[in-house]
Each structure stands twice: as C-alpha cells, then as structure tokens.
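Heads up, one of the protein chains got dropped from this complex, but the rest are sitting where they should.
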Amino acid sequence: MAGPSPTGGLSPSRIETLCDGVFAIAMTLLVLEIKVPEPHAGPGLVHRLAELVPKMASFGVSFVILGTLWVGHHYQFHYIRRSDRPLLWINIGFLLFVSFLPFATGVVGNFPGERAAVLLYGATLLAAGLFLLAQWTWATAGRRLVASDLDPAVVAAVRARVLAGTGFYAVAMAVTLLSTRAGLLLFALMPLLYLVPSRIDRHVRTPSGS
Amino acid sequence: MAGPSPTGGLSPSRIETLCDGVFAIAMTLLVLEIKVPEPHAGPGLVHRLAELVPKMASFGVSFVILGTLWVGHHYQFHYIRRSDRPLLWINIGFLLFVSFLPFATGVVGNFPGERAAVLLYGATLLAAGLFLLAQWTWATAGRRLVASDLDPAVVAAVRARVLAGTGFYAVAMAVTLLSTRAGLLLFALMPLLYLVPSRIDRHVRTPSGS
Amino acid sequence: MAGPSPTGGLSPSRIETLCDGVFAIAMTLLVLEIKVPEPHAGPGLVHRLAELVPKMASFGVSFVILGTLWVGHHYQFHYIRRSDRPLLWINIGFLLFVSFLPFATGVVGNFPGERAAVLLYGATLLAAGLFLLAQWTWATAGRRLVASDLDPAVVAAVRARVLAGTGFYAVAMAVTLLSTRAGLLLFALMPLLYLVPSRIDRHVRTPSGS
Partner (left out) sequence: MAGPSPTGGLSPSRIETLCDGVFAIAMTLLVLEIKVPEPHAGPGLVHRLAELVPKMASFGVSFVILGTLWVGHHYQFHYIRRSDRPLLWINIGFLLFVSFLPFATGVVGNFPGERAAVLLYGATLLAAGLFLLAQWTWATAGRRLVASDLDPAVVAAVRARVLAGTGFYAVAMAVTLLSTRAGLLLFALMPLLYLVPSRIDRHVRTPSGS
C-alpha cells in the first residue's frame, strides 16, 4: 500500500482506505440516531417500535444514498491511477459532507415536515456530489491522474452519471421549496436511479477501459 | 487496491475494505449499549455490574454472530474474483442489516422476554443471511464473478453453509412464535453451529479450490 | 487482498483489516468516556478540566495498552502466512475483549478505588492476552500457519513476549487482591514493559527470520 504508483506520484490507495473508513463509520453511525427504547416505561414494545418506523426509514434511505456516493467514488477510483495534493483535498472536502450526513439525517428524522430540514439534507448531498464532480474533472482534464489512453467515452459516461446525481439533488431541493412533502419523496426515491445499469458498466466489463 | 482485476472488471477489494470497516464498527458499537455505571449512586459496584450481565451476554452473543456473518462473507470473497454493480448493491444491502444489528441487540437486551424484540433480532439476521445467499447465487451462476473452473463441490459446499445459517434463523424465529424463551436460547446457541469444521475448509486447504 | 495466499488456504490479510478496524475504533471510543463539560454551569473551565484528569489518565493508559496488544498482534502476523477457521475464531475472541476494553476503562475511570473495577479491567486484558497466546501456539505448532523453516528462536522469542505480558496481567490482578491502589499502579506502569527492545526485534531486522 505504501509503494509508489508505477508512473511516479503518490499512490491513491490510502485515499480509498480513508474514504472507505469514513463511509463505514457514517453508515453505522446512522443507526445511533435510532434510540433503543428503555424498559419499564409507558406503552408496549410493538407500539414503541412502530413509533420508530420514520427514523428507521430515514436510516435506510440515508444508508442507501451513502451507498450511491460510495459506489460513485469507487467507479472513479477504478480509473484514477495517481494522486496529488488537490486530489487529497477534494477527498477531504467530499468526506466532510459524507460525515455530516448522519447529522442531517437525524434532523430530517426529527423534523420530517420542516422545509429547512429537507433543504439541509439536500444541500449536504449536493455538496458531496459537487466534490465528486470536481474530482472527476480534476483527474481527467488532460488525463492528469488517469491512464493517458483512457477512452473518452468512459470519461463522458462517468461524468454523465455524476451530473445526473447532482442534478437530481438540485431538482429535489427546488421541489422542496414548492412542497416539502414532494421533495422528501424525491430524496427517498433517489437511490432507485442508481440501481439501473449504466453505460459505465459496459466499459468496466470490457478490458479496453482498464 | 485500485488496480483492475486481472480478468477486467472492478476489483472486489474495496468491497472487502468497506465490509470489514462496517463489521469492525458494528462489533465495537455493541459495547456502547452497556452503559458504564455512574459513581455516587445506590448499591455497590459488584451488584451493579451483576445487573449488567444480561447486557454483557447479549453483547457477547451478537459479537460472535457478527463474527459468523463476517467469516461467511470472508469465505465467499476467497472465491469471488470480479465485482459488478449488482454485487456492490448486494453488499450495501447486506451491510444495512449488519449495521442495524447493534440496535436490534439493544432492544433484546432491554426486553429479553418480549416476543417482538426476539423477532426483530431474528429478522435482522435472516435478512443479512439472505443477502449472503443472494451474493453467492449471483456470483456463481454461470461462474459470473468466480474462476471459470471453480470446482462445483466448492459452490455447493458454500451454498450449503449459507443455507444452514439462514435456515437456522428461520427455525429460531418460528420457535420464538411458540416460546420466546426457547427462541432466545436458540439464537444464543447459534454460534456453536459455526464452530464445527465444514466441508468448505477441506476445499480451502487444497490448492485445487483456489 | 482477496487472492489466495501462495501456499493455498485463506489469505490472512482480511483478519488484519478487521483487527486494525476494531483497534482503531476501540482506541477512539475511549475518548467518548471523557464527557465534554457543558457551558453555563457551576465552576470555571480550568477547574472542571482538572476534575477530568483521572479520566484522561485512564484514557491514555488504555490507549497505550491497546497499542501494546496491537503491536503484539502485528508481530505475530509478520510471521503468519496462512489462515484457517480456528485462526478466524481465535481472532474474533481476541477482538471481543479488545472491544470490551473501553467499557472496562470507563468502569475504572468512574470507580478507581474499587477492587472489582480493577479486577474487571485486568481480566479483560488477561483474556485478550490469552487469545494472543493461543493464536501463536496454534499457528506455530507443527509450523501450521507459518513458514515451514521459521527459526525456532523466533517462535520462542514471540512466545516469551506474550507470556511476559499475560504473566504481568495475572500478577497485577493478584496484587489487586492485596491492594487495589498497588494493582492500579502496576497496570498504569505496564506499557513501559513494552517500550524496551526485545529479542524479537533482532530477528525481524535480519532477513533470515522472514
């Protein structure tokens, strides 16, 4: 892991390790917002678990959205071969918003009907998405940190994917200004967008892209 | 870690890193449910530690059960050579339930005699087990993500192991419907099932399986 | 990381990843036991930070003791080349007690003068040490998981080191039965034992041991 990359420069592998660590922790911290009911107090357990369903739903949605960001990061690093100081800092900025998401999720879980809560949540995701976009732009401009013969179709496909995600967050925030409920629904549906196969997958499967 | 796998496609190593991270955190978070007694309050320390024994037991059992899931995941990735988008999402689904287990453990620790608590715990484990089963099925169908000459006996042995685990969880849930106490006992005994050597180990030890 | 080790069998690298994760989390969780003082309440900040000094001391000592266990594990895996099911389970048992240490540290921090607290702390360390000893015994018996030509002096030197550590814990527990204060002092001094160079280091530095 510590070795220099074949083409000189810093190896990108430690960015991946830090990033996977922050994702693993942010994902697992989400569940800490769901407080375990205390015994000997008030209504029955089933009733009290039912009260926690909105929090469980926001846990599930945020977990899967973190998953989409992680998958997006994963795909970019499939092609990124070298690291430099700006790439380190783009990643630290990206992780800043990833690690902020459990807080934003907790706010939405406590105030699901409040516009400010949904906007805070959307803004956190939008910021994370913009850092992913900045990373791909920085890494691929002049093939700075990717293979010099990387297929332009791959560059375009990954960019289209990131743009679709950040565009979706921006639209969902705009919708939230009109209707908090509709905006919340869009964020909840968002992960489905990522489940459909993408043009990127075709490139990854063929060795030419590597 | 970032490199393409020899046969093209995404390398599976980052899934392992994320997965190991989530397991490490979920295992360690379990202990946070055991609250450190505060000083200057009520009975002696020994008495108060004794009161925490049920929580310590549920910590120990959940830790070992997480261990069995991690070992199961570990064995599958011994054979998985490539990654694709569905594999990423199967793993995110798997980790969703792994990271939910500390919550379910806390509920059982606070309500050990409640049927709903034990069922929630069992359902969390069953869901995690079904994702492991889905992963092996997806990876091995048509040798999609494993070596093309992988011994069919290995495929069958790993599948039998996962089926035994998920079957056990389903049976323990059914028993819980009859008797909460008996169901709880089954979950506590479950790890012992995994301590016995398996047919898989024989394959792993001989180079033919690799 | 997922590849088979050169000699067949499971690669030990994922055990290291899980282990490093649990250590990283257990080390960092220790600090959560030191509660940040709330503003607008009672005496000045300096006074209130001073009250936290015993907790900070127990944080520091436990952090360094976790460091000694991690270093011990690190040295053993320098020689362990293969993995098998018992090794996986020995590690899960080891990590069970590692992840329990923040709780035991919190108990000692709240009840530094109580014999039961110090004994709980010592028993946690002793159990972790015994798992390290079991791991080395299992891995080296018949050169099961290490290189077949591993120098017997290395086997003996690592064993001596682990025995010294676990022996120290046992002695400190016995001393605690006579005097809680003296036992506590021994645990606090324990890390110094590990700072002295060891015969192992000499072997590690020479290529013959690798």
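Which chain is which? They are A, B and C, in the order written, and residues in each are numbered from 1.
The definition used in the following text is that a contact is a pair of C-beta atoms (placed from the backbone, for glycine too) under 8 Å apart; a residue touches a chain by one contact, two chains touch by 3 or more.
Note that the coordinates shown come from a computational prediction; the quantities given were computed from them, not determined experimentally.
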Exercise. Which of C:Leu32, C:Ala156 or C:Leu189 sits in contact with the chain that's absent?
Worked result: C:Leu32
For this session: Would you write out the residues of chain A that touch the absent chain, in ascending order?
Result: 1-2, 4, 8-11, 14, 17-18, 21-22, 24-26, 29, 32-33, 84-85, 88-89, 92, 95-96, 99-100, 102-103, 106-107, 109-111, 114, 116-117, 120
Problem set entry | Residues of chain C (touch criterion as defined above) contacting the omitted chain | 1, 12-13, 16-17, 20-21, 23-25, 27-28, 30-32, 34, 36-39, 45-46, 49, 59-60, 63-64, 67, 70-71, 74-75, 77-78, 80-81, 195, 197-198, 201, 204-207, 210
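Methods note: only the chains that are shown with their structure count from here on.
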Exercise. Measuring centre to centre, with centres taken as mean CA positions, what chain is farthest from chain C?
Worked result: A
For this session: Between chain A and chain B, two touching copies, which fits better, same or different residues at the interface, with half of the numbers shared as the threshold?
Result: different
For this session: Averaging only over C-alpha atoms, locate the centres of chain A and chain C and give their separation in whole Å.
Result: 35
Problem set entry | chain A and chain B, separation of their C-alpha mean positions in angstrom | 25
Exercise. Which positions in chain C touch two or more other chains at once?
Worked result: 21, 24
